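Apart from one protein chain that is not included, each protein chain of the complex appears where it belongs.
Chain naming follows the written order as A and B, and within any one chain the residues start at number 1.
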Amino acid sequence: MKRIEILKTYKIYIGGQFPRTESGRYYTVNNSEGKAHANVCLCSRKDVRNAVVAARKAQGAWAERSAFNRGQILYRIAEMFEGRKIQFIDELTQQGQTKKAAQAEVNMAIERLVYYAGWCDKYNQILSSVNPVSSSHFNFSSCEPMGVVGIIPDQQSPLLGLISLLAPVIAGGNTAIVLASVDYPLCAVTFAEVLHASDVPGGVVNILTGALQETAPTLSSHMDVNALVTSNLGNEVNTPLQVAAVDNLKRYFDYKQDWNNSSAQGLHFIGDLQEIKTTWHPIEQIGGATSSY
Amino acid sequence: MAKTVSQIILDASKVDKVGVEERVARIQTRSVKGTSKVQGLKMALNMIDLTTLEGKDTQGKVRQMCYKAHHLHDSIPDLPAVAAVCVYPSMVKFAKKELRNTSVKVASVSTAFPSGQAPLEVKILDTKFAVDQGADEIDMVISRGKFLQGEFQFVYDEIAQIKEACGKARLKVILETGELTTLDNVRLASDIAIHAGADFIKTSTGKIQPAATMQVTYTMLMAIQDYFAETGIMIGMKPAGGISTSKLALHNLLMVKEVLGDEWLTNQWFRFGASSLANDVLMQLIKCESGIYASPDYVSID
Partner (left out) sequence: MNKKEKWPLSPSLESTQHASIKKQYSLFIDGEWVKPSSGVYFPSINPADESHLASIAHANEKDVHLAVQAARKAFPLWSKLPASERAKYIFRIARIMQEKARELAVIETLDGGKPIRESRDIDVPLACNHFFYYAGWADKLAYAFPNRTVEPLGVAAQIIPWNFPLLMAAWKIAPALATGNTVVLKPAESTSLTALKLAEIIEEAGLPKGVVNIITGFGDTGAAMVNHPDVNKIAFTGSTHVGKIIQKAIAGSSKKATLELGGKSANIIFDDAPIDQAVEGIVNGIFFNQGHVCCAGSRLFVQENVAEKVIRKLKLRLKSLYVGNPLDKNTDIGAINSKEQLETIESYIAIGKKEGAEIYQPTCNIPKKGYYCPPTLFINVAQSHRIVQEEIFGPVLTIQTFRTVDEVIQKANNTPYGLAAGVWTDKGSRIFNLTTKLKAGVVWANTYNKFDPTSPFGGYKESGYGREGGVHGLSAYVKLS
């Protein structure tokens, strides 16, 4: 007799917990054969709001962790991911990919996490500067995370596209609200479980599923979100989001990129989500007039 | 109630040197022209403590200086006399005699000037001697060694005892800021001197460089400003050493005006300790009157 499988409930991830959407709604995701495969949360504006609150609450402490520690945690995500490769490959194939393509995507996703894990305690050294000002002051510029970042990944790259945007955001000390691919949300939720098992503090990453037309405008207009990152959404989706983002002058980045490309990674993805802060302080000895030793 | 030394230390303002330099630079961009320049120059003359403090001082030298003190440049009418002459204790009696029936006061350095490296008894005797000889004002030095050792109570007590020895003579306390090295030290030494009874605080002996920089004077003026705000008691200020040009003198006066106010713009509360400043001021005054640049050959050196 064939064993009855245990089916998975795909829930959303907010503040380190896996609630269902507060709206109680769902939508059905089909597998590659067109059969109903899972019921996924159809998130509402309020879920977005809750996710932003969670992300804001987590942001200060995440940014103040040592860069080394953030690197360890990102590496830990890769480790946990590695252990669940088969599940991700399975979900990707359920969603219509060939097994070979799914394997390649999963491998690259892990490598991308390792890549950004290594950046955590280095990017600030590369992007900072000591500025030789003309007056008797010590002056330096360094990076600070922008804060709470909304992420709408490439809808056609549900795993690698998501990780490619998310990893540089959290590597740089930001916290994130991710709107998962509408049609292919399964591995986003499974990835949340990986995050949950990887010492990532609750609220640092929040992942929602549902319809973009409902969640994206809320996210892009939310006054407590500092930046919005999107990829390959197309102008029709993008422009209204960009307009809505203006009200609190969100930093807005839209990456047109093939994330399967091994070079679709780099320091600038971290740097884009950093503010440059410049600090001045007087130096007592230069140009001394009271004691010219 | 007088403040304890530990309270004085706690209350002393911190000083940021770069900020002081910026403030001073801003005063130095002030432009003094026309009638305010003439007024300022005359004011400066009237605030000078004409000074000779050399091992080779003689009665002859002191006599010439005393005459100059109230005859700065007779061809310009209505010139004020200087505020005082400043001499060693051995010259006080003589200078006093030379200056009888004038407004010019006699100031005497004391307390084993300039090093101050003598026992307290000697310093008290030194002071009493000068006062007995007729000195109107006493310019003492603080014990910088003790100060840098952290013996602030010693420094305080010494000033208080010299103040007692001064009787009616006004006491100027020389901090010798060039040996204190930091503006934080200058500020603390100013506060100690003021609380211990100084009538005036003074930057330098003139024997150590740097002396009366505007940064140091500014820091000391701030100590005076704070003491006045706390107590309502005015303290005088005397930058000494290194002020040899009219421009620098005018900027010092502007600084006094901006930091302390008009009340301090008299020789009761502000003095320049200088030997060559007077002639530069005179040359400037001559230029202001004639419009033609002057030569040092036309003002007397004494």
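Everything that follows uses one rule, which is that contacts are C-beta pairs under 8 Å (C-beta built on N, C-alpha and C of every residue); 3 or more make two chains touch, one makes a residue touch a chain.
All of these numbers come straight from a predicted model, not from anything done at the bench.
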| item | value |
| --- | --- |
| Shown chains touched by the chain that is not drawn here | A, B |
| Touching residue (missing chain; options B:M47, B:A211, B:L265 or B:V299) | B:L265 |
| Hidden-chain contact residue, picked from the options A:D183, A:D199 or A:D247 | A:D247 |
| Contact set of chain A toward the excluded chain (per top definition) | 129, 131-135, 137, 139, 141, 144, 146, 226, 235, 238-239, 242-243, 246-249, 251, 266, 268, 275-282 |
| Touching residues (missing chain, whole complex) on chain B | 13-16, 18-20, 22-23, 29-37, 39-40, 43, 222, 225, 229, 253, 257-259, 262, 265 |
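In the analysis below, only the chains that are shown with their structure count from here on.
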| item | value |
| --- | --- |
| Contact footprint of chain B on chain A as seen in their complex | 135-137, 282-284, 287-292 |
| Chain A-facing residues of chain B, complex | 16-19, 21, 177-178, 181-183, 186, 210, 213-216 |
